[in-house]
Every structure is written in C-alpha cells, then in structure tokens.
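Every protein chain but one is kept in place in this view of the complex.
Let's turn to chain A:
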C-alpha cells in the first residue's frame, strides 16, 4: 500500500509537470496571438522569482521581500548588453558623443563608464546575469545570516535593500537611465528581438529555462539539503546543535533563489525590450511574494500557476478597473495568508486530488495519507524512501 501510494504520488508529480508543460508549451502558443503570448512570456519571467521563493521562503523559511533586486540586477545586466548593441556609432551619429547609449548623451556623459565596458561581450553578460546577483545575495547572506539576523528582521533588511537599489538607479541617471530605465533594446547579436518570431522563440527559451529551474529546485528539495531546510525552518537550534553551520545553508538557498530571479530578469529584458527601476523596488518585490503565496509557497509548480494567474488577473483588472486592482491584490494576499496558507497547490492537495480520484473512479488513497497539509504531502512525494 505504502509503495503504491508513493508510486501514485510520483506519478501525480510527473503528471503535474506534464500538465504544466502541455499548458505552457502547447496550449498557450496554439491559442494565443503573438501579443498575448508575449505577455504570458513576461508572466513566466516572474515565475522564476516565485519558484526561487518557494525554495527560500516556503522550505527555507527565509522571507525575502527584496527579490526584485535580483530580478532587476539580472535584467539590467542583460539590458546593458542589448543597449550597447543598439548604440552603435552608426545609429547614434546624431548624438554629441556617438557610440554611447542615448540617455548618457542626454546626461552630458562623453565616455562609456567603466562599469559598462565589459558588457560589450555577450559571454561576459551571460556570466554576469547570474554571477552579479548571486554575489550580491552571497554578501547579503553572509552579513545577515552569519549574525543570525532572521525572520522579520531579515525581511525588513531585504526590503530596505530593494529601496536603496531603486533610489540608486533613479539617482544615477547617467549610468542607469534613471527612472525611465534602459529602453529601446533592439537586437541580440544582430537578431531582431522585436519581431513576432523572435518573441515566440524567446518565449520557448524562457519556458525551457523555467523548467530547468523547477528541476533544479526538485533536485535540491529531494536531497538531504531540502530536508535540512525544512528542519532549519522548524527547529533551527536542533539543526545547529546537530553539527550544521545553519548560516551556510541559508546563504546557499538564498543564492539559488537570487540566481533564479536573475534569469527571470534577463529573460524579461529580452522579451519586453526594456528594464526599469519599477521592477526592482519594494512593490514589485512584494508582488513576487504574492505570486508564490497564491500559487502555494510549498509547491514549485504552484508558484508558476500563481505567477500566471495573479499576473493575468492584474492585466485583466487593470485594463477594466484600474483603480480597483491594488485593493483586490491586497485582499487576495490577506485571504491567502489567512485561509489558504498553502495557496492553490494546498487547495489542490486537500480537495482537488480526491475529487480527481473520484472522477477517475480510482480507489482514493487512505484518508490518513491525504489528510496532511501540503508540506507533509510534498515531503512524502519528494523523499526517497530507503
């Protein structure tokens, strides 16, 4: 019975991934027009952040309210490369200094700043997209976790960092494009990003990378490290006094979440064609937490659905009732926290599975195996039994 249940859980897990893959790779591309598909592609870039938050918040208990920082830094790295490519001397010959980004010219800058120099290289850019945010997360992690800054204090510090970075970007107009951000991104290594076919290809690349991140997340959660994260979340002292350097595990998962966010940010810059401080600050960072919360902070797949649904809702409602959207989003978050702490994935686990089992006239698993809420259900699915 036990083995059967495990198998069932395993199968359902696989089915879950397959369903999401069919939805993203087949259903959306076939049913949506280029404009809407590009929009879904944009939502998917947020899903990277949400998947990272499942690891770091859901399992690790580290609530970062500053994931926009990593999304932003990743996005800016990519945008800087694209901007340099768009600013060749030929197309910027009307500027007083041709060959530098337009906003620099407007800010009376006559030479490309040193910070921008390495972003002429695509290889460096791809490296920097991941390395810079991870390094940043590593430094924040060392500074905070080694000193045992945790819980709400950590959240507040991450929020402050998001604010600081926004202020910095806006203030350093000549270097960053200020509040407008880096706009008019055109080509990637000569490939025109603005065409429908390019957007379609980028959508699939995004989706592929997202599944890559989900698989990495799965691998981490299925390892001993995944169990350690949960153990730390619930009994930090016990883990520490079992011979583990708790801080190093927190730093690791925080860096992984940062890397995922950064990939999302870079894909965002590629698909949307610009990057601005409005994706870095406190509000977008909190929105990203809401994506994960609504989808289910204990479920990697749930986080993707959360990002898709909340963003779809956002687009739909802000087109129809722009002034209502913020209240709705706030209400949604409160409802999730108070009534569905495990989000959509939790609802699915507690109700959907049974309903589906009945529907398929399959003998449902014994009640005791279904009763536990998501965290337990998830561990059951993920653990490798001896």
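Please note the rule applied: contacts are C-beta pairs under 8 Å (C-beta built on N, C-alpha and C of every residue); 3 or more make two chains touch, one makes a residue touch a chain; residues count from 1.
Following the convention adopted for this analysis, contacts and distances are computed from a predicted model.
Comparing "Urea ABC transporter ATP-binding protein", "Cytochrome C biogenesis protein ResB", "RagB/SusD family nutrient uptake outer membrane protein" or "Acetyl-CoA C-acetyltransferase" against the UniProt entry of the hidden chain yields the protein name "Urea ABC transporter ATP-binding protein". Contact with the undisplayed chain is limited, among A:36, A:120 or A:238, to A:238.
Among the residues A:104, A:230 or A:294, only A:230 touches the chain that is left out of the figure. Where chain A meets the omitted chain, the residues involved are 2, 220, 223-225, 227-228, 230-231, 234-235, 237-246, 248-249, 252, 372, 375-376, 379, 383-386.
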